[in-house]
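The complex appears here minus one protein chain, its other protein chains still in place.
Entry: chain A
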Amino acid sequence: MDMDFIELDGVEKVFDVRRKAGFLRRERHEVRAVDGISFRVPRGEMVGYIGPNGAGKSTTIKMLTGILTPSGGRLRVAGIDPSRERTKLAHRIGVVFGQRTTLWWDLPLRDSYRLMHRMYRIPDRRYRENLDRCVELLDLGELLDVPVRQLSLGQRMRGDIAAALLHDPEVLYLDEPTIGLDVVSKAKVRGFLRDLNAERSTTVLLTTHDLTDIEQLCKRVMVIDHGRLVYDGDLAGLHEVGESERMLVVDLERELPPIELASEPSARVVKVEGPRQWLAFPAAASAAPLVARIAADYPLVDLSLREPDIEAVIAKMYVSDSRL
């Protein structure tokens, strides 16, 4: 079971959407939010689950937690059918929704945690250890007595992550855990998740819009679009099949003709605006030799690097062909 800790076989979720088409008339049509997805996640793996808005990411997570009942296919988490034994499964999973809190809005974190303690029947010693650990690593010490509604987004997210871990879940689902967070908070959350996965071999499935999350956390990434799994592999492979490009923005001392580098044929200038030039190069390649070359050959003032976004990568996957 450890190799197939999370199992999906041809899982489907079809919504029946009714639209107003007149005074009392409703038009019905089917939306296949998840359209036959199969994958396996072994225990202890950390997987990124990405895709554009409305691709079916959240719907999948909701089925994995037992919130939604699948319309078809077979789904097991730790050997449990989530939709049939939702409350049994709840003891073994932790869930963090980036967009909404599972904490009690008007109460201090401490009260929420105390309730979790009793609600999940966490043994006292275990609860104290887990709480202390989370408080230390997620920097929650000063926040414990502040009502949740007064916390910043980043603070609340850390509070939510702690809440999801107090009962030692074997799987942690994170739905957009870094959305809207500042750089410092993002780094803190990522570091914490990495340690959690390494030390406790907690299985982690996270959805995100931020490819950096995947880069820093997940060896494996699954891409979903229109309810179908269109990629399952490592991040470098995704960049390859998606032919995605990073962008180097270069500020030169003065206006110059587009940069040309014989040693870096894959880099090309896509835009020039006065002394500023944009160079696109394959995302899988390192930026270092390119930067070194430019610095050596051109009067360089400043530069910055832009990562490709998921939407662009996936869009390209479709444009290139449908080999997947």
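We take it that a contact is a pair of C-beta atoms (placed from the backbone, for glycine too) under 8 Å apart; a residue touches a chain by one contact, two chains touch by 3 or more; residues count from 1.
In the analysis below, contacts and distances are computed from a predicted model.
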Undepicted complex member, UniProt protein name, chosen from "Nucleoside ABC transporter membrane protein", "NADH-quinone oxidoreductase subunit N", "Amidohydrolase family protein" or "ABC-2 type transport system permease protein": "ABC-2 type transport system permease protein"
Options A:168, A:243 or A:307, residue touching the unrepresented chain: A:168
Option from A:97, A:192 or A:231 whose C-beta touches the chain left out: A:97
Residue among A:66, A:177, A:242 or A:308 that touches the chain left out of view: A:66
Missing-partner contacts on chain A, residue numbers: 2, 15-16, 43-44, 59, 62, 65-69, 71, 83, 85-93, 95, 97, 99-102, 104, 106-107, 111, 114-115, 118-123, 126, 167-168, 170, 199-201
